[in-house]
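The complex is shown incomplete by one protein chain, all other protein chains being positioned as in the whole.
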Amino acid sequence: MATVAKKRRGRGWLKEEFGSPDRRAAYYMVLPVFLIVLAVAFYPVVDSIWLSLHGGTATITGPFVGFENYATMFQNSNFQQGLVDTIIFTVASVTIEFVIGLGVALAINRSFKGRGLVRAAVLVPWAFPTAISAVMWRLMFQDQIGVISYVAHALGLISSPILSNTHLLLIACILVDAWKTTPFMALLLLAGLQTIPEDVYEAARVDGANAMQRFLRITLPLLKPTILVAVLFRTLDAYRVYDLFWVMTGQQLESLSTFVYESVRISQLQFPEGNAAAVFIFVTAFLLALFFIKVLGMQTSTEE
Amino acid sequence: MASATAREGVAAAPTGKRERRGNLGMILFYIFLVVFVLVSVFPLLWVFKMSIVTKSELFASPPTFWPQNPTGASWSRVFSNPDFLKALRNSVIISGITTVACLFFGSIAAYSIARLRFHFKSAVLTFILAIAFFPQVAIIAPLFKQFSEIGLINTYWAAIVADTVFALPLTVWLLVAFFRELPKDLEEAARVDGATTIQAFRKVIIPLAAPGVFTAAILTFIQAWGDYIFANTFLFDSSTQPVTVIIPNFAGVHTIDYGAQSAAAVIVTVPLVVLVLIFQRRIVSGLTAGAVKG
Partner (left out) sequence: MGEAHEGAGRKVNRRDFLKLGGAGVAGAALLGAAGCGGGGGQGSKGPVDITVAFGRESTGTLAKLISKFNKQNKGKIKVTWRHMPSDTGQYFDQIKTEFQAQKTNIDLIGGDVIWPAQLAANGWIIDLSDRFSESDRSKFLPGPIQSMTYQGKIWGVPWFTDAGMLYYRKDLLAKSGFKNPPKTWDELKMMAKKVMKDQGIQNGFVFQGDKYEGGVCDAMEYIWTNGGNVLKNNNSNTVIIDQPGAISGLTTERSMVTDGVAPQAVATYEEPQCEPIFLGGKAVFCRNWPYMYGLIPQYKKTIKPEQVGLAPIPVSDGNHTHSCLGGWNFYISALSDSTKQDAAYEFVKFMTSPEQEKAFALNASILPTLKSLYSDKEVVSKVAPIRLNKTAIQSTRPRPVSPYYSDMSLDMQEQFNNSLKGTTSPKKAAKTLQGQLTQIIKQAKNA
C-alpha cells in the first residue's frame, strides 16, 4: 500500500486518504484479503482473457483474433442451450430457495419442542458433498430401480424416463439444488434475524402494529442486508452450476460451466471459445453483482 | 423469545380471530416444519438404506422401501479401506485450516469495510467478489500451473489456498452485513475508554456478531468440506486427498460400488451435522449470553 500511496502523492485527496491513521488502518485491514485473492486468481483470470482473444488449440496459442471467439461462441448451439438452461435454473432455484429458506429461518428463530432436531435436519443437505450426492440422486432418478422415478410413475406425474428427458431433468436439477442450498439460505437469514434487537419489536408492539405489519416494516427492512448477501451469493453460485449438471444429468443438460469444461478440458479445438465463455460468465456475474449493489441498494458499509 | 413467537405467526395464513389464528398457525407451522425436515433428511435416509442392503436389493425393481436383508458388508468395505480413514483426516485438516484462515482474514477486512471510512470501498469489495466467481472449471488448469511453480501441488496448501480464495468473498460479504447491523454505541464507548480500533473490534464486535461469525464458519467449513474440483486436480495421493476425491473411487473401470459410496456418504455427512450442532449450542449460546450481559 505504501508504494501506491507514494506513486500518487501529488493529489491532495489521496494525502488525506492515506494521511489519517484511521484510514490507514482500514487499508491495512483490507489489504491481506485483497492480496490473497489477487495473488491466486489474477494470473488465471488474465490468462483466460488473453486466451479468449487468440486462436489456436488447447496446446498451441494461435494469433490474435480479437472478439472472433466470442462471435463463434454465441453461435454455438451448445452455448446457447447452456445459457438458456443456466438462466432458467438460476432464477427458479434461487426463488424457491429464498422463499422456503426465509420461512424456515422465521420458523426456527423461536423456541419450540424439537428445535434442535430441526436445526440438525436443516444442515443435512448442505453437508452432503455434491460430488457424491449427485451420483446418489442420479440413482434415485433412474428408471426401473430409482425410488423417485418409481413414486413419480405411481402417482402419474411422469410418463417418460426422467434421465433422458431434458425438461424433467431441468426440473430435477432445480429441485435438487433447492434441496441442497435452502439450508444455506435459511442459516444465513437466521443469523440475520438473530442480530435484530428484541426491543425494536417491543416498541412496534406498543405502537399497536400487528404481526404482518411488524414483518413488513421491521423484519424485512432490517433483514435486507442479509437477504441481499444471501440472494446475491446464491445467484452467482447457481449461475456457474457445474457438478449437478455434469454428474447428475449425465451431461444431458448443458450449463454455461459445463460448456466451459467441455471446451477447455476435453476439447482441443474449442479451447479459445471455452475461454471466451469463461470470460463471459465472469463479466456477466460482475454485472449481476453491480446490479445488486447499485440498483437494489445493497450498501457496502455504514458510512457511504 | 415472546416476540419471536409473535413474529412466527406471520408465516401462517392470517385468518379469523386472534386465538383461532394462533391455533391454526401452530398447526400449519408444525406441518411446514415436519414436511421440511422429512424432505431434508429423506435422501440421506435413503442413502443409508442403500448402504445396508445387498447388491441385488440395491438394484431391485420395483425398489424396496424397507431393507429386506440388512448387511454390514458395504460398511466394512469402507472401514477396511485405509485410504478412506486417511481421507477423513485430510478433509478435517483442509477444511479446518481453510475456515480459520477465512474467518481471520475475512473478519478483519469486513470490519474495516463495515465501520471505517475509505475510498474504493465498493470497488475493492466488488473486485473480490467478481474474481472469486470466475468459473472454477476454467481456472483449474492455470492454477495447477501456478501452484506447481511454487511447489504447492500435492500438499494440503494447494487445496487450502484455493478453497480460501473461493470462500473468502462469502465470508467478507457476510460479515460486513452482520457488522453493519451492530449498534455502534458499545464500540464507541470502548473507544472513549481508550481502546484502539483493533481492540474495539476484538473485544466488542466479535462477541456481538457471534451468530454471524459462527454461521460464516459453518458455511465456510462445509463449503471446503464439499470441494471436489480443486482437490481432485491438485492432490495426487491418499496422504493428502480428502473424502470427496476418495469416495468416487470406490469403483472400477466399468463398475461402481454404490453400497460403499453410500456408506461413505453417510459417514462424511452425519458426524459433521452432529458436530456443528454441538458447537452451535455451546458457542452461540455462550457468546450471546455474554454479549447481552455486557
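So that you can tell them apart, the chains are marked A and B in the order they are listed, and the count of residues begins at 1 in each.
As a convention for this text, contacts are C-beta pairs under 8 Å (C-beta built on N, C-alpha and C of every residue); 3 or more make two chains touch, one makes a residue touch a chain.
Bear in mind the structure is a predicted one, so any value in this text is a computation, not a measurement.
*Asks:* Out of A:Gln75, A:Gln144 or A:Gln213, point to the residue that touches the absent chain in the complete complex.
*Replies:* A:Gln144
*Asks:* Taking the entire complex into account, which one of A:Ala58, A:Ile218 or A:Val241 touches the absent chain?
*Replies:* The one listed residue touching the chain not shown is A:Ala58.
*Asks:* For subunit B, which positions touch the chain that isn't shown here?
*Replies:* Listed in rising order, the touching residues are 54-56, 58-61, 140-141, 144-145, 148-149, 153-154, 232-233, 236-238, 245, 248-249, 251-256, 258.
*Asks:* List every residue of subunit A that touches the chain not included in the displayed model.
*Replies:* 56-60, 142-145, 160-161, 163-164, 250-252, 262, 265-270
Operating definition for what follows: only the chains that are shown with their structure count from here on.
*Asks:* What's the distance between the Cα centroids of subunit A and subunit B, rounded to whole Å?
*Replies:* 15
*Asks:* Going by the contact rule set out above, which residues of subunit B touch subunit A in the complex?
*Replies:* Residues 1, 3-11, 14, 29, 32-33, 36-37, 39-41, 43-44, 46-47, 50, 58-63, 65, 105-106, 108-109, 111-119, 121-122, 124-143, 146, 161-162, 164-165, 168-170, 172-174, 176-178, 180-184, 197-198, 209, 211-212, 214-215, 218-219, 222, 225-226, 228-229, 243-244, 247-248, 256, 258, 261-262, 264-265, 268-269, 272-274, 276-277, 280-281, 288.
*Asks:* Which bits of subunit A are touching subunit B when the two form their complex?
*Replies:* It is residues 13, 17, 22-23, 25-27, 29-30, 32-34, 36-38, 40-45, 47-48, 100, 103-104, 106-107, 109-111, 116-133, 135-137, 139-140, 144-147, 150, 179, 183-184, 187-188, 190-192, 194-198, 201-202, 205, 211-212, 214-215, 219, 222, 225-226, 228-229, 232-233, 236, 239-240, 242-243, 256-257, 260-261, 264-265, 274-275, 277-278, 281-282, 285-286, 289-290, 293, 299-304 of subunit A that touch subunit B.
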